[in-house]
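Submitted below is the structure of interest, expressed as structure tokens.
Note that one protein chain is taken out, while the other chains of the complex remain in position.
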Amino acid sequence: MRSNLETPRSPLALKLAAGCSLLFLHVPLCIIILYAFTTEEAAFTFPPPGLTTQWFSQLANRGDFWESLWLSIAVATTATLVAMILGTLLSLALYRSNFFGRDAISLLVILPIALPGIVTGIALRSAISLTGAQFTFWTIVIGHATFCIVTVYNNVIARLRRTAHSQVEASMDLGASTWQTFRYIILPNIATALLAGGMLAFALSFDEVIVTTFTAGQQRTLPIWIFDQLTRPRDRPVTNVAAVFVIAVTFIPILLSYRLTASTRE
Amino acid sequence: MRSNLETPRSPLALKLAAGCSLLFLHVPLCIIILYAFTTEEAAFTFPPPGLTTQWFSQLANRGDFWESLWLSIAVATTATLVAMILGTLLSLALYRSNFFGRDAISLLVILPIALPGIVTGIALRSAISLTGAQFTFWTIVIGHATFCIVTVYNNVIARLRRTAHSQVEASMDLGASTWQTFRYIILPNIATALLAGGMLAFALSFDEVIVTTFTAGQQRTLPIWIFDQLTRPRDRPVTNVAAVFVIAVTFIPILLSYRLTASTRE
Amino acid sequence: MAANQSRSVAVSLRQVCRYFGDVRAVDRVDLDIYDGEFFSLLGPSGSGKTTCLRLIAGFEQSTSGSILLHGQEVAGVPPYDRDVNTVFQDYALFPHMSVGENVAYGLMIRKVPKDERNRRVREMLDLVRLSGMENRRPTQLSGGQRQRVALARALVNQPRVLLLDEPLGALDLKLRQQMQVELKAIQQQVGITFIFVTHDQEEALTMSDRLAVFNHGRIEQIGTPAEVYERPTTEFVAGFVGTSNLLKGDTATRLMGSAQTVAIRPEKIRIYAPGEIIDTGMVQANGTIKEIIYLGMHNKYLVSLDNGDELTVVQQNLDALSAVNSIGRGHAVQLAWARASAHPLNPAGGSK
Partner (left out) sequence: MAANQSRSVAVSLRQVCRYFGDVRAVDRVDLDIYDGEFFSLLGPSGSGKTTCLRLIAGFEQSTSGSILLHGQEVAGVPPYDRDVNTVFQDYALFPHMSVGENVAYGLMIRKVPKDERNRRVREMLDLVRLSGMENRRPTQLSGGQRQRVALARALVNQPRVLLLDEPLGALDLKLRQQMQVELKAIQQQVGITFIFVTHDQEEALTMSDRLAVFNHGRIEQIGTPAEVYERPTTEFVAGFVGTSNLLKGDTATRLMGSAQTVAIRPEKIRIYAPGEIIDTGMVQANGTIKEIIYLGMHNKYLVSLDNGDELTVVQQNLDALSAVNSIGRGHAVQLAWARASAHPLNPAGGSK
């Protein structure tokens, strides 16, 4: 009957500090959404003199916006699929492996996400140049796959480590081969983690600017389109609308992945 | 006596796939380090025609490099300290709190890290412009603090959740007030996680490009200095040397933080 | 060993309730625990015994009712202002402190001078037989040693009441039995009131001066081990504290002369061969041996009575190789027990 439901609460001061921190983290987000509706074209005053939805329709009429959006979605989808396959293979190979220390290997996988985007970018551009290849859709995908793999790997390996190994043994004990055990036992167990990792990877890829600038040729993904837009101050509200798009496309998979991994967290 | 030391290993094919993935993730890194030593000035051929350390001394003579490096270190240090304090407060307030769902709150804290850098950047620039403030060292710090707080929070709350709450009860039971319990029991328990979070935050801040471009005035952090360098093709090897610096400054804290949280992971 | 009713009351619960939402974890509990007593709260998991302990410690606040520590109402008093200390189920040792620092923690908080602190820590470690272990880390200790550190850390503050939350639950059988003896000895040495939570009825019988049996948040019976074991008042107590044969309805009427349910312990029933002459003061029944289970120290017989009811009988294996028994499966036997051994149960005993 031990219950943690109602233990002594945090002191008020602590709550206040926490509230302020949360506010600090979220004010920028609110501002950008608010100014996607402002009636001003260039300068921003607070509060906005009026609200309008005209920028949405303006944006809808921009062919270059749609082009960038579709490119971003195509890149993110492809990179995510590649990452889901390679990330799962990696995690299966490394989970329970102990050749020169599981930790060392795990670190090797995690490092690329820590690699500064600018370094990854320069390095990839050099590597691609060396092979003499063109900068195409596929070079962007390769660039994005580097950090997407890590995201999928992290999610899947965390779930694998929480899955009782006795399930695998039970499956083998009941006559299932390695492949059958993967198909019927491991895959269903990691499914939600894999999906969550994929969604996070999608969001990361969709947002990426730096690596994209280095691995793209003439292609413009949506974040780069926005970046270019910023040089045109009169388009600021339209840009804000596009930013709201990016926020939405990013947050939905993140929220879903958060849901999917809820059981793993606690 | 159940032992997991020597259970059936992964099939060879799986290992091969994993090896290739690892290679894929690390080739770019090796390339950039290799070409920091090449004797060529602009074009890259493979293998490099010769190796030299001259670019290191060239870089050492560039005053603008050192200026950027110190700025990056100052920003990262300040943002990290702010994040360590606010992140700890946040995690203490939210750990065990259940007002409108701990999960919902936790998500509110995590979202900013998921916020695309470009969106955060635009939003912060708008917010700072609205207040009429100048873009200074401190605006960069504020920009970086948004994602640094999240990193610290994630580390500290994970440790708090793994710390037996009975320790807190035992401390209170033995006569310690809330503050004494924090000082003598909670702080030592979260110390390594806090440090690890701080180091990750430092690395993230040190690498940041996008948010910095929006929140900086004339200041150039090291990644932005590198970015600017890229427009000068003759300086490419020097740029690679700077990139190696960034890698080093980033990896050391990440390796340390990985060490510090080893016990939390398994 | 029995409680002296004239002793002063250390802990008193009056109609204490603790609800978690709809769950009545503790439901109108009345309890008086005397100074210097070894008192156990016994019950299955979820019966409210631990919540009761946490209410006394101050980790939980009661929904209603009043809790008195040595006559003082403690509602709203935080744990650090109550003169009780707790030994936690998971020991709750501070992993970043040495054994000595763990034990000294309460004294340090109370700003006891360093010399006295060291002296008392050393005394306490002597008491729990851990002298010389001051500088070890909790992770370097075995389960039994950790348990002793937790005990020392609580006792060093000289509380008037010590609360123990299933402190032996994590230990294996042999170590648990050894710690039971030690714990009881320490309690007699220091003379502090011990309130001991356990789900193990044998542990509660062995160690307690008195015990309260919990079920569904309520107390079903309070008494000395012998009172509770020999005269259980409800079916729940009869079944939870040891095992009992229940005679109900027709069987009870035929054998005991009343339809009231009675409980009889398996070890109080004797087995006689058919035709053997039995003291007329005894209650008698005829049956057939259905199963014999060898348990080393004793045999357990499942005996079918002629009306189909089944009784369990336990007989100590007094002789060498008593597994090979003259009474075999399928044999007809007579059973007999003293009328006083069959204890009538409270018909209102509200548990399933």
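Every chain is named by a letter (A, B and C) in the order it is written, and numbering of its residues begins at 1.
To be clear about the criterion, a residue touches a chain if its C-beta (ideal position, glycine included) is under 8 Å from a C-beta of that chain, and two chains touch if they have at least 3 such contacts.
What you are looking at is a predicted structure, and each value in this text was computed from that prediction instead of being measured.
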Checklist outcome for this item: Missing-chain contact, candidates C:15, C:45, C:66 or C:258, resolves to C:45
Checklist entry - Which of these touches the unseen chain: A:12, A:164 or A:248? => result A:164
Checklist entry - Among the options C:170, C:190, C:314 or C:332, which residue touches the chain absent from this view? => result C:314
Checklist entry - Can you list where chain C touches the absent chain? => result 44-45, 172-174, 199-202, 205-206, 224-226, 229-230, 239-242, 265-268, 270, 293-298, 314-324, 338, 340-341, 343
Next on the checklist: For review purposes, identify every residue of chain A that touches the missing chain, sorted by number.
Outcome noted: 164, 166-167, 169-177, 180, 184-185, 188-189
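The rule is simple: only the chains that are shown with their structure count from here on.
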Checklist entry - Where the centre means the average of the CA atoms, what chain is farthest from chain B? => result C
Checklist entry - Once you find the CA centre of chain A and the CA centre of chain B, what distance in Å lies between them? => result 16
Checklist outcome for this item: Each of the following residues of chain B touches two or more other chains, namely none
Checklist entry - Which residue numbers or ranges of chain C touch two or more of the other chains? => result 59, 78
